[in-house]
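Every protein chain but one is kept in place in this view of the complex.
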Amino acid sequence: MTNRRRLIAPVLRQLAGDPLGLGRAAQSVRSEELTPRTSTADRVVQSVCPYCAVGCGQKVYVKDEQVVQIEGDPDSPISRGRLCPKGAASEKLVNSPMRETKVRYRRPGGTDWEELSLEQATDMIAERMLRTRRDTWEEENEDGQPLKRTLGINFLGGATLDSEENYLIKKLFTALGALSIENQARI
Amino acid sequence: MGSNMAEQHPVGFQWVIEAKERGAKVIHVDPRFTRTSAMADLHVQIRAGSDIAFLGGIVNYIFDRDAWFKEYVQHYTNAPVVINPEFQDAEDIGGFFSGWDPETGAYDIESWGYDESSPEAAAGKAEQQTDVSGEQAHGAHGIKLSGGDPPHVDNSMQHERCVLQILRRHFARYTPELVSELCGCSQEDFLKVAQALCENSGRERTSAIAYAVGWTQHTVGVQNIRTAAIVQLLLGNIGRPGGGILALRGHANIQGSTDIPTLYNILPGYIPMPHPQSGASLEKFIALNGPTTGAWGNLRHYIVSLLKAWWGDAATSENDYCFQYLPRIDGDHSHYAMMLKMLDGGVRGMFCVGQNPAVGSANSKLMRLALAKLEWLVVRDFQPTESGLFWKDSPEHETGEVRAQDIQTEVFFLPAAAHTEKDGNFTNTQRLLQWHHKACDPPGDARSELHWIYHLGRAIRSKLADSEDPRDRPLLDLTWDYPLQGPHGEPDAAAVLQEISGMSADGSFLSSYDELKGDGSTRAGSWIHCGIYKDGVNQSARKRPGQEQNWIAHEWGWSWPKDVRILYNRASADPEGNPWSERKRYVWWDAQDGKWTSLGDSPDFPATKAPDFEPPDDAKALEAISGDKPFIILADGRGWLFAPTGLVDGPLPTHYEPQESPFTNPVYRQQHNPTRQTFSRAENPYHPRGGEQGAEVFPYVLTTYRLTEHHTAGGMSRIVPYLAELQPEFFCEVSPQLAAERGLEHGGWATIVTARQAIEARVLVTERIKPLQIQGRPMHLVGVPYHWGGVGIVTGDSGNELLPLALDNNVHISEYKAATCDIRPGRRPRGPARLELVEQYKQRAGVKT
Partner (left out) sequence: MKLETHAWPATYGDRAQPRMGFFTDTSVCIGCKACEVACKEWNQIPMSIKGFTGNSYDNTVALGANTWRHVAFVEQTLAADAREGESLVAVAERQAAIDAGVHTYQEGDGLRWLMASDVCKHCTDAACLEVCPTGALFRTEYGTVVVQQDVCNGCGYCVTACPFGVLDQRKDDGRVWKCTLCYDRLKDDQQPACAQACPTNSIQFGELSQLRERAEHRLAALQDAGQRKAQLYLADEQDGVGGAGAFFLLLDEPEVYGLPPDPVDPVRDLSSTWGAAAVATVALGAGLLAAVFGGRR
């Protein structure tokens, strides 16, 4: 049915001035009604590319609470709307088929992942941090000078975390006395 | 140099292309012919690890041709400053500077100081540790100078101990002949570069030098950049439009990760972490770490405001604003030191948050073996990375060295939110903070790091709610209350940014770090970011379209400090405050209005300080900076050609061979940077040095790098279909000559061997990799992009497996860019035979295990 519908219009149009059927006469209804998904998105949000440090502006198009397109933001004086292959592939990063969205847990000596709720994982991690902190606490050095720390907990952060996130991480870990807080920036 | 901008920063490279079309000359000095070289007017190939010699040759050329910018150098740098008579140059004592103590393996930097400065001159010296980063060891933030003036200055710059003359003598050795012999380039090419730089510098013109990890990832990383700084200061290319030394950073927020660090040795805004030597005294900490003059002269304002931001009302003048809550550093607690401690069982728990040491760090096998010693590991990422799966699947499983059931590490994988799923700031490579808005909620259990850390903090605090242990006070007194939004209780990132930016006691927003106080009446989480929420407006979220603004685009984002886009921009005017030239007009003194004004940037110089201002002798902090000294962060306001403090390996850069090099150092009998950090142990064996027996077993230079099509160790690109197909397999790049020498087949497989590991890669034979003649024999390069690993749509061996840990002790960054290796045709052995192959090599080379 749809085929016939699609076909009828071109035939009529052919009679109307496209005798060879190469132009308008051949245009299907779908082609005629085609609209880009950027114009049908529910909203567009200004963002910044998560890969290198040039900081290219991105426009993120969202439809039904899913990112449907990411492209360069022409307003950005840094990038003028352009993106490299990584920036251009950001939508596939966000929607990667390999992205894992469930918490996973592996017990000591385990040979496979198990499931765990986010709340339970947070509680277990908090418990382990406090236990490790207690067991490895250094109050002062041999000269009686303050150390007030643990070297038993190590943090290694990537350089794609936001500054606000790093700020709270440094703040909390410092308050814990966990000293060895490191980052890709060292690597 | 040290950067492959077209490949690693393609969108930034549009400005280079545009400049080229307008007549700019683009020069690429690099060990490889890359996509950047292809676009350059001139590509000069040099040996990996020879950058200081090349740049040192330019310094020598500048003196030789009298091409330095005299007025700029005299007024704006420490060239006229006379140095301590005890100072001896590496040229005079065989590759060491004065103060070397072979017993501690460290320098006493006393003799590097300014002449007639008191013995206490070098701030922070009391906290010096041999294995502590430069900024701790010697107070990088400056020296103590009365009134901001070096005591002994010879403005004629003729004094034999003034910096200019020391510099001239030091670099005299770096002739075009030496450059050619050491770097492997022709003298003609070297001279073309030196000439082009000099011709394109001065009043009317400026030149910029762009670098990246090609410079930092060496045992002389910091000194590579120092040499560029010397070139650019001599040519007057700092603080001016079109000039500068541009660090091209590789990650969206890697600049932000140092500004507001997750680094062990600094607090937000580069405030040093305290040492035990400060005791419980904030005053002592400030005395040991802050100069009294220059911007750091207000260290007290900065740290008190930070402590107030963190501990709020609990921080009072009586308790030194909770200064004693800060943990103390007394050694190297950086990434590699901690991984070695972990390997020895000294670390119980670890968080890998968007970071993947199992393939992303040097000597990756050591990293994985260390992870197996943990009691618990938390991995937050888009997918369980090689680090998250080290217990299940790794090269050691394949060789039979480990089995999952024997590894006792408990592992948590927490899925992370993407950049589109959260609000927050990335700081780009120009210090520009750009707010990215959240587009939608993260899927499933995925959460932002903000959500994770906030709720983890809540859980910890609630577990300790009843604690009376004083050790828990820092946690319980912590200000940890942010508005929550949305179904998952996402903390409001803007509220965190407000805390970072700072407020006065009455809750009004601060507009710049000048307003910070040391009496507890202001709060600001990072002094350099003070004002980013000025007027209650998120300045980093400003997005006035670029096309509506001039090229400075000052209303797009916000850069620290004070929204300054070009740092030290007072140097864009002459000492009298007039533009050096009409063509290069940027910031200048408006005598009529009595203030600094600009084309559209914020001047970073005190706004109303006249060019002829002379500070009184007792002046402190910024007041102590003269009207013609642009480098306000330093105690004397001068650009440091000679660094009296701040570095552990010398006040001047000089050439040392990489930790692993097939050659001997042609400059000194001292082969290596004597202060480099090495870790000799079975898991981290080094190859024999050039000239030693066994060095011929690993005859080729190895360098690692990235490709446009992937991102670092691949965690954010191997899982992306369209990127995976562009560079689907791990490969190495070799010259036709090396292929002929070793029987490597183009398109076939090769095995690359070091004492750390044997890996396999597809072979790309290309004339873009060219043998160089060094010390009368050919030097072959094996180029290894390091993006692969065991997880992803595309997988492969990881190049980082090959590298040893050998660090620049200033910053504890490892030498990823220059090592040695062997390469042989065919795939690597499977199973235990892989270990045997490495073992055979070690035996042949006499590598101790």
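General observations
Going by the order they are written in, the chains are A and B; count residues from 1 in each one.
Here, contacts are C-beta pairs under 8 Å (C-beta built on N, C-alpha and C of every residue); 3 or more make two chains touch, one makes a residue touch a chain.
Computed from a predicted structure; not experimentally measured.
Here one chain is not drawn; of B:94, B:594 or B:747, the residue touching it is B:747.
Residue A:91 is the one among A:75, A:91, A:162 or A:182 that touches the chain not shown. Considering B:63, B:613 or B:722, the position touching the chain not shown turns out to be B:722 (whole complex). Across the interface with the omitted chain, chain B contributes residues 6-7, 10-11, 13-14, 17, 21, 33, 35-39, 42-45, 184-186, 189, 707-709, 721-729, 731, 735-737, 739-741, 746-747, 762-768, 770-773, 778, 793-794.
Interface with the hidden chain, as seen from chain A, comprises residues 2-4, 6-7, 10, 13-14, 17-28, 30-31, 34-36, 38-39, 69-72, 81-85, 87-89, 91-92.
The criterion applied here is as follows: only the chains that are shown with their structure count from here on.
A separation of 25 Å divides the Cα centre of chain A from that of chain B. Taken together, the chain A residues at the contact with chain B in this complex read 43, 45-58, 60, 62, 65-67, 70, 74-80, 82-90, 92-94, 96-113, 116-118, 121-130, 132, 135-137, 139-141, 143, 145-187.
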